[in-house]
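Here it is: the structure, laid out below.
Missing here: one protein chain of the complex. Every other protein chain is in place.
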Amino acid sequence: MRADRNERAPLPLTIAAAAGLLFLHLPILLIFVYAFTTEDKSYAWPPPGFTTKWFAVTWNRPDVWEALTLSVKVASISTAVALVLGTLCAAAVSRTKFFGRETISLLVILPIALPGIITGIALRSAFSLAEIPFSTWTIVLGHATFCVVVVYNNAVARFRRTSASLIEASMDLGADGFQTFRYVILPNIGTALLAGGMLAFALSFDEVIVTTFTAGQQATLPIWMLEELVRPRQRPVTNVVAMVVVIVTFLPILAAFYLTRDGDQIAGAGK
Amino acid sequence: MSANPAILPRRGGVAGALSDAFWRHPGLLLFLMLTPPVLWLGIIYLGSLFALLAQSFFSIDEFSGLVQYEFTLKTYGELLRAQNLDVIVRTVVMAAIVTLAAAAVAFPIAYFAARYAKGKWKAFFYLAVMLPLWSSYLVKVYAWKLILAKEGILNWLLAKLHLTWLLEAWLSLPIVGGNSLSFSYTGTFLVFLYVWLPFMILPLQAALERVPGNLVEASSDLGAAPATTFRHVIFPLALPGLVAGSIFTFSLTLGDYIIPQIVGTSRLFIGQAVYAHQGTAGNIPLAAAFTVVPIVVMGFYLWGAKRLGAFDAM
Partner (left out) sequence: MTTAVSFSQVSRHYGAVKAVDRVDLDVREGEFFAMLGPSGSGKTTSLRLIAGFEQPTAGHIEIFGETAEGVPPYRRNVNTVFQDYALFPHLNVVDNVAYGLMVRGVAKAERRRAAEEVLAMVKLPGYGDRRPGQLSGGQRQRVALARALVNRPKVLLLDEPLGALDLKLREQMQEELKALQRQLGITFVFVTHDQGEALSMADRVAVFSEGRITQVGTPQEIYQRPASRFVADFVGSSNVLPPDFVQRYCGQRGWGSLRPESIRIQADASGDGVPARVLSKSYLGAATRVVLDADGLRINAILPAGARLPDDGEAVVLTFNRETLHVMGGEG
């Protein structure tokens, strides 16, 4: 829907939209302010003073580092698994019509369509039935499952925009299936996969609900934060960690946005 | 021209043979591509899910606390006990209110972005919704803990505006009130609304983008008042988007157990009940039965949404 003439938005609408956006963003900005507060016993506003000393304190905390390392490790492995599974699924679904296509799409989407707690408790009870001890791998198992859909969605969209005749053209010119994959398919879906991978990383890095059921004694960064939220002990350190998490997740999202935007322009121009 | 044959010889090696085989039998390639994801999702995910659902038909022995592996509907009967029914009703009502509020707050943003934002502003609006959507769930909840705290920014702001009496009046109300915002349904509601709002804006905006601008102008050219245009032209066309968004807000609220645990009263929501039963109580059958509730509710919801054509707007 587009206003054809250079129409101005009515004032009440502008105010409502601006207020809505402020509502979305002010709480996140607040996190940035609290990371610098000198107050360490309460959430007092306005902050009595500003300091950067909590950054140093956080930097020297081994438990934060451990949680961060585990999160990065889990997110990396889950993203890699999701990239493989999601791309395979997207290629199969978008290249050929076969019986059960809809079922496959549903199967991929289900892990994030159903509430995370269901995925979490289902996995946990399955682990206990199969007597699998909790480890980094049980966390990865859960994360990869719901990360597949992000890669899948990005790849399917790109496959749809990539003309099927490109593959035929490549084969026609003498490239076998593997050469076609390497020289035509991969370069055309590359940015979509990169974007999907980044979103999957962000999703895994941030996940807490499923993780609480599959982590056992280990703590990912979100689990560490959850513990701080339920029983606050290190308010200033939590503030700093929260701010770092915001920044760390923003970067891949921004990158993914620009990647898919430029990529689609290239794909569109080729038509 | 014998140096230029019409049919080239087969390439040597495994790659050449495989490539030929895939071309001759496209089904083989399809099968190989689908096997890993279907095995992963089918065995790990669906397998766990069905194992869980199966457990809801078992029961727990009240004396020994052990699970009895016999088919029974007894556990589902327990769901209907007053205390458990309370939990279900509380959660569903909260999900419904959050969904309605999210629709109301999201509409102006989505409408503005779809109809008036152009070029750079378009990208700005998109990112302005995407960034909060993707930023850390826990950080967002944490931010609201900061905001709603007694010594926090909201109380400070109300004091500055001399409106503390209003907050106190609100907190003294039954049900929605409480000791402080952090420990009231109002607080829980605000955090739910905040965390799920972007999930409402995006599909709504997608639906509104598809409303032709000239349709709106045609309606006003025909002399319709803005309210009439909204009710008879914009709203029906935006409805699939609203329903699509509501699927997210409704489903996410139904299954969440962290927000009510951190901000809210001590009364349980479905997610918390599931967590408690599977954890300390060790009553997996009842926990499984509880998880069936959001699945069934969402099943009906999705079925209705599909009939309204909401899936095209996602």
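Annotations for the structure displayed:
Here the chain labels run A and B in written order, and each chain numbers its own residues starting at 1.
Note that in this section contacts are C-beta pairs under 8 Å (C-beta built on N, C-alpha and C of every residue); 3 or more make two chains touch, one makes a residue touch a chain.
It should be emphasised that the depicted structure is a prediction, and the values quoted were computed from it without experimental measurement.
The chain not shown here makes contact, within the complete complex, with A, B. Between the chain not shown and the residues A:14, A:76, A:179 or A:218, the one that touches is A:179.
Although one chain is hidden here, its contacts on chain B can still be listed: residues 4-11, 19-20, 23-24.
With the whole complex as reference, residues 163, 165-166, 168-176, 179, 183-184, 187-188, 266-267, 269-271 of chain A touch the missing chain.
By definition in this document, only the chains that are shown with their structure count from here on.
A separation of 15 Å divides the Cα centre of chain A from that of chain B.
Residues of chain A touching chain B in their complex: 1-4, 7-10, 13-14, 16-17, 20-21, 23-25, 27-28, 30-31, 34, 42-46, 81, 84-86, 88-89, 91-92, 96, 98, 104, 107-108, 110-111, 113-119, 121-126, 129, 141, 144-145, 148, 171, 174, 176-178, 199, 202, 206, 208-209, 212, 222, 225-226, 229-230, 238, 242, 245-246, 249-250, 253-254, 257, 261.
Chain contact summary for the complex, chain B toward chain A: residues 8, 11, 15-16, 18-20, 22-23, 26, 29-30, 33-34, 36-38, 40-42, 44-49, 51-52, 55, 105-106, 108-109, 111-116, 118, 123, 126-132, 134-147, 149, 151-153, 156, 194, 197-198, 208-214, 216-217, 226, 251-252, 254-258, 261-262, 271, 274-275, 278, 284, 287-288, 291, 294-295, 298.
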